[in-house]
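Excluded from the complex is one protein chain; the other protein chains are retained at their positions.
Here is subunit A:
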Amino acid sequence: MAASGKRPEHRGPPELFYDETEARKYTHNSRMIEIQSQMSERAVELLGLPEDRPCFLLDVGCGSGLSGDYISEEGHYWVGMDISPAMLDVAIEREVEGDLMLTDMGQGIPFRPGAFDGCISISAVQWLCNADKKTHRPPKRLYRFFSTLYTALARGARAVLQLYPENSQQLELITTQAMKAGFTGGMVVDYPNSAKAKKFFLCLFVGPTAVLPKGLGTECSDEETAQAKFIRERIRFKNAKGQSVKKSRDWVLEKKERRRRQGKEVRADTRYTGRKRRPHF
């Protein structure tokens, strides 16, 4: 993606933004290549495809074929769609294995029902949120994209779309249209607490709801709370400041210790120390 600061989506339509200069970064900028590869790997992981079975996948916004290369490495076959001729030219140069198509995803996914075993998209879908032409209406384009994608996927297939939402309204717009199109699923957020590493993956399922995968870098406390922990140690109750509750055995012992440190004469601690007395005291 472009330099920090303005979002590329604000600079103009993707077919103009991804010109030859920008396209070249995808073959020469090692950092960009690495990030794209990592995201592709994670997206394919989230697809949850059956092991050791070669599948037929769709790559939306395939660009120069970086994500496609990863799909091929995993032993699957793919078809890629992109709106930028410059990026597709780079993909041809790189001799990617998947078939390429020049398409606008907002116009629909032109495939037969049930054609694909899965779909991934890396850093592309947020482009649908901007109206690049006077006639564009983002919600309509998003819906067209999601509804035709839904049709093109086989039953039980998933679509994993990594994207960069500009704000929560955009996120909402995207997920609403996806749900309207019939998808179930939701957003998986990796490293939610890191501004740099945070990544959004929209995981959509065709058919009955599956369990949404967990984001990376989130506290995995679920496994612990599911079981009761049995420990020998008696847990001491402390108040909000971390001090013992006044007059409790702990408090008495601590006070005695303090006085010993001050050099005062203190009786030894026994099992009767701080014991609850009979009510008549």
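Just so it is clear, a residue touches a chain if its C-beta (ideal position, glycine included) is under 8 Å from a C-beta of that chain, and two chains touch if they have at least 3 such contacts; residues count from 1.
Just so it is clear, contacts and distances are computed from a predicted model.
S.K.: Leaving aside the chains on screen, match the unshown one to its UniProt name from "Multifunctional methyltransferase subunit TRM112-like protein", "Zinc finger protein ENHYDROUS", "Aldehyde dehydrogenase domain-containing protein" or "Proteasome subunit beta".
M.R.: Spelling it out: the chain absent from the display is recorded in UniProt as "Multifunctional methyltransferase subunit TRM112-like protein".
S.K.: For the full complex, which residue in A:Q36, A:T148 or A:Q177 touches the chain that was left out?
M.R.: Missing-chain contact among the listed residues: A:T148.
S.K.: Can you work out which residue in A:Q107, A:Q169, A:S194 or A:T273 touches the chain that's missing from view?
M.R.: In the complete complex, the chain left out is touched by residue A:Q107.
S.K.: Considering the whole complex rather than only what is displayed, give the residues of subunit A touching the chain that is not shown.
M.R.: Interface residues of subunit A facing the absent chain: 53-54, 56, 77, 79, 83, 88-89, 92, 99-104, 107-112, 114-116, 133, 135, 144, 148.
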